[in-house]
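Taking it in order: structure first as C-alpha cells, then the write-up.
The other protein chains are all here in position, but one chain of the complex has been omitted.
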Amino acid sequence: MADLLELLVSATASGCVYGLIALAYLLVLRPTGVINFASGEWAMMGAYAAYVISDAGGLPPILAIPAAALVLAIIGWLTEWLTVRPLVERGAGHLAPILALLGMLVIYHQVVLLSFSEDQYPLDGPFGFGRIEFGLLAGSYQDFFIVGATIAIFIGFWLFFERTVWGRSFEAVAINRRAAALMGINLRMVTALSFAGAAAIAATAGVLDSPRGSVEANMSLPLAVQGFSALIIGGINRVEGALLGGIVLAFAEDLTRRYAPIPSGLALGVTPVLLITFLLVLPNGILRAKEAK
Amino acid sequence: MGAAIRWGGAALIMCVVPFLLPLYEMDVYRKMLFWVALAISYNFLFGIAGQMALSHFAFAGIGAYTVVILMTQAGVPLLLAIPLALGLAGILAFIVSFAATRLEGFYLALATLAFAQLFIVILDEGGALTGGTGGLTSYKLPLVFGFEIQGPWLAIAMALVLLLTLAFLLRIDRSWYGRACRAIRDNGEAAAAMGVDVKRTKIMAFTLTSVMAAGAGMVYAFFDNTVNPPVFGLENAFMLLFMVIIGGSGSHLGAIVGAVLLRLLQDMLEPFVGQFHVMGLGILMVVVILVQPKGLVGIWDDLVGRKRAGRRKAKP
Partner (left out) sequence: MTAGKTFIEISNLSKRFGGLTAVDDVDFEVREGEVLGLIGPNGAGKSTTFNLICGYYPANTGSIRLDGKEIIGQPPHKIAALGIMRTFQHNMPFEGMSVTENVMVGAHTTLHGGLIPVLLGTGRARSEERALRKKADELIDFVGLSEERDTPVTSLSFGQGRLLETARALAGEPRLILFDEPAAGLTPSECVRLSEIIRGIADRGIAVLLIEHDMHFLMSLAERVVVLNFGSKIADALPQDIRNNPAVIQAYLGDAAVIGADTENGSGADA
C-alpha cells in the first residue's frame, strides 16, 4: 500500500511535467495550428540554462527557474520571429512552419551538444534532496514541489484565459484568426507571445524535471514525445486537458511498469499505444471542446 | 528504345561502380543507394500523395527483420522468404494506412511516429526472435550456384531495387493514379468532387510505398549481416523527411539529390567536423523552407528559369 502511494506521488509529479510540456504545445497550437516538436528541446535547453545560472551564476535554484524561463522566452520569441513569422506572412502552407521548427529542433540540439559535452550534469531542486511524508502520502521534496508549482502555473493560465481580456483574445485567435484580426486583435503579438510563453513553460518543465534525473541532451526526445501524447490524450481544446492528459499518461506508464506482468521494456509501448488509440478512437481527447459561447 | 538505353546505361554504371571502389567507399556507396531507394518511395508518399507519415523506416525494418527471421529461425528458403516478407509488410501497411484515411497533417505524423516507436519497443523486447537491443547478427545469405553474394554484389542488388522502385513510381506518377494522389494532396474535397476515391487512393499510396521500403530494407539486412533497432528508429525516419524536403518534396530528382547530398554530408564531413554536420542539416532545412519550399531542385529551376526568361526577353 505504501508502495502504491509513493508510486502515485512520483507518477503525479511525472504527469505534471508532461502536462507542462503539453501546455507548451497547446500554447503554440491553439492560435497558430502549428505543432512544435521543438518543445522537448526547449525543456532541455531550459534545464541547461538553469544549470549554468545556478552553477556558474551562483543563483539559488528557486531563482534559477524564472531566470531559465526568461532565457527561453527570449529564444522562443526569436524562433517565432525568424522562422514562423516569415512563413505566415508569405501565406505558406500549414506544414511549412512545422517543418521549419523541425529544422530548428536539430539546430538547438546541436548547439547544446557542441556547447556542452554529452555528459550528464546535476541540478539541485530548490529544496534539495529529501523525503517528506504527509500522512499516507510520501515522496521526495522535488516531487511535491513539482506538483505545487504545476498547479500554480495551470491555475495562472486558466485565470489568464478565462478572466482577462488578453487571454480572451488568445482564444479568439484560436477560434478564428481572420475574425480576430477584424476585431482588432494584433495577430503578430499574440503569435509571438504564444511562442515566448510556450518556451518559458517548456523550460520550467525541464528545470523541474532535471533534479529527479540529470541535465542531459538526451532528455529532449522523450519529453517531446510524452508532451504531445499528453496533449492528444487530454484533448487539444482546453488548458486543463493538458494537465489531465499528462497525469493519465504518467499513471498509465508507471502503473504498467510497476504492476503489469510484462517486461519493463515493453511498458515503453504504453505511450505509443495510448497515442494511437486516442488519435483513432477519441481524437478530441478526454475533455470535450467547450461549447461556443 | 531511347528510354531502354538510358535505363540500361544507368543500371550498368550503378552496377560497375561498386567494383571500382575500395571497400570503405563501396560500403558508403551501397548504403547511399539504400537511402536513395527509401527517399524516392518516401517522396511519393509525402511529397506526391501528401501523407506526412513517419513510419517509412519502420517498414524498411519490418522487411529486413522478417526476411532474416524467416531464413535463420524458420529455415525458409530465400526465394520464399522475400515474397513472404513483402507480403507481411504489405498487410501491416494496409492496416496502418487506415490511419492515413482518418488523420490529416501532423496528426498522421503523430500516429505513424507512435507506430514506429512501437516497432522499436517490440524489437528491443523481442527476445531471441529479434535479438533484443543488440539485434540479429552473424547470419548469411545462402550460396547461389555455389557463389557467395556479398560486398559489391549486394550493391548491385540494391541498385536493382532502387531502379525498379524508381521505374515503378515514375510510371504511376505519370498516370491517372499520380494525378489523383497530387489532387488529394492539394485539395481533397475538390478531388472527391472530380470522382477520385480519396480513401482508396490514400490506402494504395501508403501500402505500395511501404512495401517498397520493405524491399530496400531486405537487401540492407545483408550488407553487414546484422540488423539492429537503432537503424530503424525515429532519428532516421526524420532524416528521410529532411532529405526529401531539402532535395525538393514532390520531385523524384529532388529526393535523389537530397538523399545523396545528406549522405555525402555525413560520410565526408563527419571525420573532420564531427557533430557539426548535423547542425548543417538543421540549417539547410530551415533555409530551404524559408527560401524555396521546392527545395534544392526548386532553387535550380529558379536559376535556369531566370536565365531562360532573360534570354526570351533579349529576343526582339
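By written order: A and B. Residues from 1 in each chain.
As a convention for this text, a contact is a pair of C-beta atoms (placed from the backbone, for glycine too) under 8 Å apart; a residue touches a chain by one contact, two chains touch by 3 or more.
Please read these numbers as outputs of a predicted model, since none were measured by experiment.
S.K.: Can you pull out the displayed chains that the omitted chain is in contact with?
M.R.: Every shown chain touched by the left-out chain: B.
S.K.: Which one, B:95, B:190, B:264 or B:291, makes contact with the chain that was left out?
M.R.: Result: among the candidates, B:190 touches the missing chain.
S.K.: For chain B, which residues lie in contact with the unshown chain of the complex?
M.R.: 168, 171-172, 174-177, 179-180, 182-183, 185-187, 189-198, 204, 250
Operating definition for what follows: only the chains that are shown with their structure count from here on.
S.K.: Rounded to a whole Å, what is the gap between the Cα centroids of chain A and chain B?
M.R.: So the centre of chain A lies 33 Å away from the centre of chain B.
S.K.: Quick one: in the complex, what on chain A touches chain B?
M.R.: Residue list for chain A touching chain B: 35, 83, 86-87, 92-96, 98-100, 102-107, 109-111, 113-114, 221, 225, 228-229, 232, 263, 265-266, 268-269, 271-273, 275-276, 279-280, 283.
S.K.: Name, in rising order, each residue of chain B that touches chain A in their complex.
M.R.: For chain B paired with chain A, touching residues are 52, 99, 102-103, 105-107, 110-111, 113-115, 117-118, 121-122, 124-125, 234, 238, 241-242, 245, 275-276, 278-279, 281-286, 289-290, 293.
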